[in-house]
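Okay, structure first, notes after.
Selected chains only, in their assembly positions.
Residue numbering begins at 1 within each chain, and the chains themselves are lettered A and B in the order written.
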Amino acid sequence: MIQIGIVGGTGYTGVELLRLLALHPKVEIAVVTSRADAGTRVDAVYPSLRGYCNVVFTPPEVESLAACNVVFFATPNGTAMLMAEQLLQRGVKIIDLSADFRLQDVKQWEHWYGMQHACPALINEAVYGLPEINRAAIKAARLIACPGCYPTAVQLGFLPLIEQGLIDTQRLIADVKSGVSGAGRKAELATLMSETGESFKAYAVAGHRHAPEITQGLSKFAGAAVSLTFVPHLTPMIRGIHATLYGQLQTDVKDLQALYEQRYKEEPFVDVLPQGAHPDTRNVRGSNRCQIAVHQPQGGNTVVVLSVIDNLVKGAAGQAVQAMNLMFGFEEAQGLQTLALYP
Amino acid sequence: MIQIGIVGGTGYTGVELLRLLALHPKVEIAVVTSRADAGTRVDAVYPSLRGYCNVVFTPPEVESLAACNVVFFATPNGTAMLMAEQLLQRGVKIIDLSADFRLQDVKQWEHWYGMQHACPALINEAVYGLPEINRAAIKAARLIACPGCYPTAVQLGFLPLIEQGLIDTQRLIADVKSGVSGAGRKAELATLMSETGESFKAYAVAGHRHAPEITQGLSKFAGAAVSLTFVPHLTPMIRGIHATLYGQLQTDVKDLQALYEQRYKEEPFVDVLPQGAHPDTRNVRGSNRCQIAVHQPQGGNTVVVLSVIDNLVKGAAGQAVQAMNLMFGFEEAQGLQTLALYP
């Protein structure tokens, strides 16, 4: 049994961590922090957890968190970087679900996140927590930067094609659609049901924070800088991300289906669907899976990859638990064997 | 490990049984039948089950089902009654999620279900599978008639009041709202998203098949015939039932909250919320729980009970698994320890 701390337990990624960890056989939830709700029982705020979580919210303090083996940051950007150093010094491992340690380039981070980075020294140490490319490093890490939700869906979708040098990496297009829970649990006009229900829109076409993260990842796969057009959209549902990815084949490829199946055959949480399939976000709702299909319409030059995840699971809390399992030598899928909720 | 058969595996209660049983440590899914999909892998129809279910749909045949320890009928009404006798004779236990054995009065059953009952001899033997009132009988049963979804929410809500003789049983009102999955997985105009999304309606106000089932149950609690006005509604969501129940207190009651907490304190799947709470269907989505709150607005004579379940879990497949656990001496909550999917 390891002791778990969760900083920022009142957001959607926080409560999703609680949903997953409450049933994880190797962990005990010791500390869940919330400034606003300190003193309140966690299950008073989240009645879905009644009977599974007896913890009371406490204010975020290094002292209590330092007693944990690992601390998850499910906080807004800019919080983890303030506490990371102290906790690491106390021997606590850190899994950061926010963006604080995702970008290797501090200047770029400061540009996109609009603040000064409080802890640049740790950026290099932080391991980007995508097990499908970084499994060994994650096992050895003290500090994990969990990938964003869009970056997870897009990188897993493009990975086999780019690794193999099959597509023109100067003309990548990612048209991605997200459910509204991706915007977080905060009082905002833009994500009211009356504003987002029964409607569909693109946003941030001029530039979105996840674009540099994706580009950084894809460039590593390619071994050279890639160029990506990334267009995020808001879709009227709560959970789910659907990435539709477009690449131009620059070489004759015999069997894209086999390429994807081969690349992911050992991966517990990437599921390549049969030839011709169209993944549906509901089939991964609540599960830690990424389901992928690859198409080459009319045998042409354009390859279309469809990649779906639950933004709160494989796109956040589930991926964080997967990293934790690796870091502590647990079975990688422990606590993550939940089937999607269909219908 | 017991061997499980599921007849009618392509409906929503069938696939929900698969979701729950695929992870149940004491069972093996041996047979899943479907006339229409015979020969197809189950996970080809339900990609959410990929990796968790290697079974192929087969036609419903007594021979193959007879090798199971228990067979679930997740079929339309009128099917279980055709096969029940043969299976019982072969030593197979039966858990029927349809309505075939719910009503004790054959004439009434034939009136509401519009067909002749094929197996009236078994009606008396069938145990109504509501553990909160029938636990001992379920443990000893060969044939379980699982309660309907509306009846589960309504009976659990009214039970403490009626058992104690606190309300006028001649003036019961149940105003109940259901998500659309209650209508089943069949091609119908009325449950298209374009017909049911963004809209709310009552239906079957003149009479609904679940009314006699509820009345039968409440009358048993009361020890005398009750009179109920039951109005079902269709609400634009997929899963969930919310029952709003109205009763007229006919005696001075000191503490309704304590009454409910007391009645359900040993029940693993009935959760009485704190005083003043309003249960939300999402907090039981995907879980086997019934969450209940009891109110006495302005201290008046009218008691208002709010009772929510997931119609596919506590209202169908979860309750069926709970019954199976009891029948086979497993821990009652085995395989049902799933937390609700919030948000």
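What we mean here is this: a contact is a pair of C-beta atoms (placed from the backbone, for glycine too) under 8 Å apart; a residue touches a chain by one contact, two chains touch by 3 or more.
Keep in mind the model is a prediction, meaning the values are calculated, not measured.
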TODO: Give the total number of copies in the whole complex, keeping in mind that only 2 of the identical chains are shown in place.
DONE: 4
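By our rule, only the chains that are shown with their structure count from here on.
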Task: Centroid spacing, where centroids are CA-atom means, of chain A and chain B in whole angstrom - done: 36
TODO: Using the touch rule from the top, collect the residues of chain A that touch chain B in their complex.
DONE: 12, 15, 19, 22-23, 44, 46-52, 181, 185, 197-198, 238-239, 271, 273-274, 277, 279-280, 282-287, 291, 337-343
